[in-house]
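A single protein chain has been omitted from the complex, and every remaining protein chain is retained in its original position.
First chain written, first letter: the chains are A and B, and each begins at residue 1.
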Amino acid sequence: MTLALFAAFAALLVGCSLMVILHRNPVASALFLVLAFCSLAGLYLLLHAEFVAMVQVIVYAGAIMVLFLFVIMYLNLRHDVEQGIAVAVRRGAGWILGILLLAETVAFFKGRWAEGPVSAPDLAPVAGNTQAIGQVLYTRYLFPFEITSVLLLVAMVGAVVIAKGRGPGLHPAAPAADAAADAKAAAPDHAGGEA
Amino acid sequence: MMHDIPLAWMLALSATVFVIGVVGVLVRRNALVIFMSIELMLNAGNLAFVAFSRALGSLDGQVFVFFVMTVAAAEVAVGLAIIVNVFRLKETIYVDEINLLKG
Partner (left out) sequence: MLALIPALPLAAVAVNLILGDRLGRRGTAFLACGAVFASFVLAALSVIHLASLPPGARTMVADVYTWMRVGDFKVDVAFLLDPLSSVMVLVVTGVGFLIHLYSVGYMAHDASFRRFFLYLNLFMFAMLTLVLAKNFLVMFVGWEGVGLCSYLLIGFWMDRPSAARAGMKAFVVNRIGDFGFLLGMLTLFAWTGSLDYERVFAAAPIVFHPGTLAITFATLALLLGATGKSAQIPLYTWLPDAMEGPTPVSALIHAATMVTAGVYMVARCHILFTMAPFSLETVAVIGAATALFAATIGVAQNDIKRVLAYSTVSQLGYMFFACGVGAFGAGIFHLMTHAFFKALLFLGAGSVIHALSGEQDMRKMGGLASRLPWTHGVMLVACVAIAGIPPFAGFFSKDEILSAAFASGHYGVWVAGLLGAVLTAFYMFRLYFLTFRGSSRLTHEAEHHLHESPAVMVAPLVVLAALSVVGGFVGLPFQEGGRRLTTLEGGAALERWLAPVFGEGGAAGASHAVPHLSFTTEWALIAVSVAAAAFGIAMASRAYAKAAGEPIAEKAPRLYGLLEHKYWIDELYDTIAVRPIRALGDVLWRFWDEKIVDGTVNGVAYVVEWASAVLRVFQTGFVGTYALFLTLGVAALIAHYLVR
């Protein structure tokens, strides 16, 4: 049963990932990415990481991907044009390198990887996984956790400053203000979602 | 649940997704798609974290996944702002038409 679920999710994940990088339309790529994230959440569930699975769906598949789609729509992108010799050469080189890396991974798993313990005893037998994570997060990892708030603040300010551009000049100011508002709106969302 | 998935399988899956992300970065010229590929790589890493967390019986891996997600959120906010800015400047988001890094 577990094995079947794993096989299904894994196949979905790999398939969607491939579609992300293969599809010419960025909107389709983004949607495939959402699907890939959802299947990842499924895998997390199989690994008894319920909290991470939920956050994965809410933050990644929800907030972050919405931001992606928003930008894609905003920039009004069509199908990508992928032609010309230079592009083809780079594509070829990229694929060859990818296959090489994959082959190396396979070699690694076949030759160098000793089969370790399948799993440890159940982590949180009584309370839920979420409660256990909360306990760790607010005790041992309290300081890094607080630091992330600073990180998000910096990212928020940075996004505003960058998207605002260098004042009026090359282009109308209105889109810049929009983009800044987007970024601003997005960042606190994540922070809220995660905390 | 009857039994767990072997750790090696999870790691192999993670590696595969990671390589797909790498290939995406290499072959695509659309900055947004490259960004998505980077997200793929991050998630491959997350998967490995959770798999190890399970195998070692420790919650630290899952806490790390949480932090990675925070960083990813910040990165996306800043990165997309940059892409928007570059697009306004250059009218393109194809990375092979942007060589601002050449000193």
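Here, a contact is a pair of C-beta atoms (placed from the backbone, for glycine too) under 8 Å apart; a residue touches a chain by one contact, two chains touch by 3 or more.
None of the values given here were measured: they were computed from a predicted structure.
Among the residues A:Met73, A:Ala88, A:Ala107 or A:Val154, only A:Ala107 touches the chain that is left out of the figure. Taking the complete complex into account, A:Leu97 is the one of A:Leu5, A:Val27 or A:Leu97 that touches the chain left out. Interface residues of chain B with the unshown chain, by the touch rule above, are 22, 25-26, 29, 34, 95-96, 98-103. Touching residues on chain A toward the chain that is not drawn are 90, 93-94, 97, 100-101, 104, 107-108, 111-112.
Note that in this section only the chains that are shown with their structure count from here on.
Centre to centre, using the average C-alpha position, chain A and chain B are separated by 6 Å. Against chain B, in their complex, chain A makes its touches with residues 1-3, 6, 10, 13-14, 17-18, 20-21, 26, 29-30, 33, 36-37, 40, 43-44, 46-49, 51-52, 55-56, 59-60, 63-64, 67-68, 71-72, 74-75, 77, 80, 82, 86-87, 90-91, 93-95, 97-98, 101-102, 105, 109, 113, 115-121, 123, 129, 132-133, 136-137, 141, 144, 148, 151-152, 154-156, 158-160, 162-163, 165, 170-171, 175-176, 179-180, 182-183, 186-187, 190-191, 194.
Chain B contributes residues 1-13, 15-17, 19-24, 26-30, 32-33, 35-37, 39-40, 43, 46-47, 50-51, 53-60, 62-63, 65-67, 69-78, 80-85, 87-89, 93, 96 to its touches with chain A in the complex.
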